[in-house]
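Note that this complex is displayed minus one protein chain, with the remaining chains in position.
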Amino acid sequence: MDILRMKQMFRPKTLQTLLYHGVLIFCAFLIVFPFLWMLTSAFKTQSEIFHDIKFFPRAFHLDSFREVLSIIPFDKYFINTVKFVFGLLFVQFFTITFAAYAFARFRFPLKDLLFTLLLLQLMIAPQTLVVPNYIIIKNLKLLDTVTAISLPYVASAMGVFLLRQAFRSIPAEMEEAAVMDGASIEYYLFKIAIPLVKPSYTAFALVSINFHWNEFFWPLIVTDTVKSRVLTVGLAMFAESSESAAAWNDLMAATLLVAAPLVLLFLVFQKAFVESFMTTGLKA
Amino acid sequence: MKRSVLHVGLLFALFLIGALLFAGGAKEKPKGPVDLKFFFPVQVAGPQAKLMSEIVDEFNKAHPDIKVEAVYSGNYDQTVQKAITAAKGGNPPAVIVATSISLLEFLDQDLIEDIDQFMVGPDKGFTDGFFPGFMKNSMHKGKVWSVPFQRSIPALYWNKKHFSEAGLDPEKPPRTWDEVIAFSEKLVKRNEKGETIRWGYEDITEDTWTIQGLILQAGGTYANEEGTKAFFNTPEAKKAFSYWNTLVNEKKVMPAQRFYGPASQDFVAETASMMINSSGSFTFVSQSAKFPFGVTTMPGNARNAFPTGGGNLYIFKGLKQAEKNAAWVFTKWMASPEVCARWTEGTGYIPAQKAAYNTQRMKDYMAKYPHYKAISEQLQFAEKEMAFYSNSQIRQTLKTFIADVLLQKVPLDQGLVNLQKEVDKILEPYSKK
Partner (left out) sequence: MRKRSKNRLRIFLYLLPTFFFLFFFTYFPYLSSFIDSFAERRGNLISFVGLKNYERMAFDSVFHTVLWNNFLYSILTVPLTMLFALGLALLLNRKIAGSAFYRTAFFYPTVIPMAAASMIWLYLFLPTYGIINRFITLWGGKSVEWVGDPQYAMISIVIVGIWKYVGYYMMIFLTALQAIPKSLLESAYLDGAGPVRRFGSIVLPMISSTSFFILIIAVINSFQAVDQVYLMTRGGPGNATNLMVYYIYQNAFSFWNFQYASTLTVFLVTLLLLITLFFFKVVEPRVYYESGET
């Protein structure tokens, strides 16, 4: 019995599989370890951080979380982030739907040029334009508001592109039939077309949420106070005080709190997440 | 047909409403107390942010007509950045704590109120109660522009346990540069491969503060009184830089790159036996170190001198009269002996207000930490901290130069010539005036 199993194990095929898993596990370890080390360090005491190299803390202390929550107005940052991310998503829903539909279904002069101009946006990230955009926000008297963070993202080339593809996949006859029945194009768009391409919306929503939740540099520039700071900026503020530089357990606890919402969302909706990134990634 | 146009219209109305809602439209009009925004930094290790909000809460309770919102804004550099950004955006903070050397930068951009205008009536002579050494950086062209708040000087921290182990007298810290080198060589620990596992000495090479002390001690100076000319390519400055170079590259007893936080960490983790750090790091070190240690002023050279440091309170322009008055009430309160003493107790900063030393709290504190008295007695040697127009940019240039030299990317002599040239170029618009 044992010999049989041994034989099986050393069959070339099995050996190959083992090697396979070996390599994969090694890579997975490299990529996952930083997160796990952050996770366990958040529960350590300061002296453990300085003097131990054990992976698990001696006991799961919650002190660092208490400390962090007492220093960082985490709830406010969280609310600001949610406002920014979901408020933006709401507005983007309208901007991309209309533009995408126009590009998918209508013919108009300069269409190709306009589309190219739109796609160029993919090449220029908001952090590159911090200086002029900061001046614009300043002139609009919107500094230190959640709106200011959102404005540069309202037009989304990626979203328009994605939905244009989706709307194109719907047979044109459906629209014609609907219009023949006396429905307006908007009625058709909202009652028939959008429900048909729901997966594309989900994909866009998840990518948009992820992207904006993680945004850091632009919000850093336009926010000044707790009133508008988002989580990532709050984390940086906390880290910048050399106060926390000495307390890595606190800093890791803060990092965990900032990263956790999306990581949890990701773990729960893994499949949807991965698929969204694949579709948007491929087509952007 | 008409209906569809209506649809478009309706949808856009919806869109606009959404956008407006999203904009958080409602701008509440402040009624009742005067709202003040107060930006403060946290530069050194210690639980300062919490203490600050306690103090501000107390102020708000004691002054029902004023409501101060304390905004933690990163370290000094970021606080200055944030304050200038906000002010230029037309939404200035009322009061900020910033380095005393940010003064010229604020003046250059016309951002702050002078303090003289408030020192009338009962507040006449308000700043007379401060140590003159700490007032030096507040003055410009005969006017007072800031109120000293959390002041500090560079201090030497040494690990007495390591001193004993290395056969040094634990009560005798190095007092000269030569002693620093000699002691460090005894204190440094290397493994069998020759790698350093414990530094003999650490200095803040990632900032431009403690190097000023070294330049002063070598008998030099770094800036003219107006802050329009810099003197880096001088024999004295060269002595200071080569002292660091010796410690780092020749004797290999000091790491090439350290900032305040990491240096304190190394010191309390016992991977460094001595360090130069802000006197404001004292609270963190005393709470975290599990060994006896001592604190004193910087070791000297040709002379005994060091720059002052730390933060002052500034009142920003662009406030309404009521806000301006409230800002002064708050500033006065923050600089009062009682609050100063409390802040010292929590942070280790040096009170700039003489009367603070007469408070019971301060007396208790000094009884508990006798070295503090010694440091305070040294304050006569405190000099003006380096301040230029375009201070941030010059400091950045200087930092780059220090890194290049200590990491041996550029030879010292060559580097000094370049440094002087670059700094002259930055100051050109101001030195002509």
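For clarity, chains are labelled A and B in written order, and residue numbers in each chain start from 1.
One rule holds for everything that comes next: contacts are C-beta pairs under 8 Å (C-beta built on N, C-alpha and C of every residue); 3 or more make two chains touch, one makes a residue touch a chain.
A quick note: this is a predicted structure, and the numbers were derived from the prediction, not measured.
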Among displayed chains, the one left out touches A, B
Answer key for A:Leu15, A:Leu62, A:Met174 or A:Val263 versus the chain not shown reads A:Val263
Touch with the missing chain holds, among A:Ile71, A:Leu89 or A:Leu151, for A:Leu151
Only one of B:Glu69, B:Glu206, B:Glu226 or B:Glu338 touches the unshown chain, namely B:Glu206
Interface residues of chain A toward the undisplayed chain are 17, 20-21, 23-24, 27-28, 31-32, 34-35, 37-38, 41, 49-51, 53, 94-96, 98-99, 101-102, 106, 108, 114, 117-118, 120-121, 123-136, 151-152, 154-157, 160, 185, 210, 213-217, 220-221, 231-233, 235-236, 239, 248, 251-252, 254-255, 258-259, 262-263, 265-267, 270, 273-274, 277-278, 281-282, 284
Touch rule applied to chain B and the missing chain gives residues 1, 4-5, 8, 12, 15, 77, 81, 84-85, 105, 108-110, 193, 195, 206, 255-258, 262, 266, 269, 271, 390, 392-393, 396, 399-401, 403-404, 407, 409, 429
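Heads up, the rule we're going with is that only the chains that are shown with their structure count from here on.
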Distance between the CA centroids of chain A and chain B (whole Å) is 36
Interface with chain B, chain A side, in the complex: residues 46, 50-51, 70-71, 83, 87-88, 90-91, 94, 134, 137-138, 141, 143-147, 150, 184-187, 190, 221, 224-226, 236-237, 240-243, 245-246
Residue positions on chain B within touch of chain A in the complex are 3-4, 7-8, 11, 14-15, 18-19, 22-24, 37, 41-50, 69, 71-75, 78, 82, 85-86, 88-91, 93, 259-262, 264-265, 268-269, 284, 288
